[in-house]
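Sharing a structure here in structure tokens format.
With one protein chain held back, the other chains of the complex are shown just where they sit.
After this line comes chain A, so read on.
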């Protein structure tokens, strides 16, 4: 390596460090806050690595039975909204791609632009009239506003790239359209479905705005529950940071382990609903 190349390498590593450190330092600080007792969290200058580690912050959060309820709520809402979106959205993406009905994507675009709160006003009234408030059903339904467009959008893009020849051969052999979809198109589309699934799960899990309006005391999802902790525990940062980290940990793990799918999905443009 020439001196010029060495300088270039050092410059590159310096640039990488500058770019990545805001993310790394933030999450390390979050971890640090969550592992400290109040004395350490309230000290100035701040303590980065505490002398005594407060595992208690985590066990307290996990031991509270409310937290378990909210965790189960989150699982039910995100799970149902994602599975329903896949059941509805994968065939729809297939149909739209095969009919080349690109204009129908305008609806997805409108859904993408519309602020989540606009859906909430009319749907809130609907749920009230139907007497559904107080159950998890309204949240499952409204999370479809997030998950369905993501799944349809990604599946349209994916089915447009899968080869038609096999499907046409199957049709000539006398298979019905449903059989072709079920046994030919669907197996090929598995990677696309994985992308749609992961993104739908993440954006549904993270959703906050629908919950603050629709969730009652018993029907909160985790993001809403964590937000509600702020007002009660204004000054105990340790347990609060621990709860925040627990809520977002599944998503962070997904991000690291399914990075390839997430990047593929996000660059397809179907980012974030609501």
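Here is the rule we go by: a contact is a pair of C-beta atoms (placed from the backbone, for glycine too) under 8 Å apart; a residue touches a chain by one contact, two chains touch by 3 or more; residues count from 1.
The rule is simple: contacts and distances are computed from a predicted model.
When the unshown chain is looked up in UniProt, the name that turns up among "Outer membrane lipoprotein-sorting protein", "Sugar ABC transporter permease", "Thiazole synthase" or "ABC-type transport system" is "Sugar ABC transporter permease".
Here one chain is not drawn; of A:54, A:184 or A:202, the residue touching it is A:202.
In the full complex, chain A touches the omitted chain through residues 12-13, 15-16, 19-20, 22-24, 26-27, 29-30, 33, 41-42, 44-46, 87-89, 91-92, 94-96, 98-101, 104, 107, 110-125, 141-142, 144-145, 148, 152, 160-161, 163-165, 168, 171-172, 177-178, 181, 202, 205-206, 208-209, 212-213, 222-224, 226-227, 230, 237, 240-241, 244-245, 247-248, 251-252, 254-256, 259, 262-263, 266-267, 269, 271-272.
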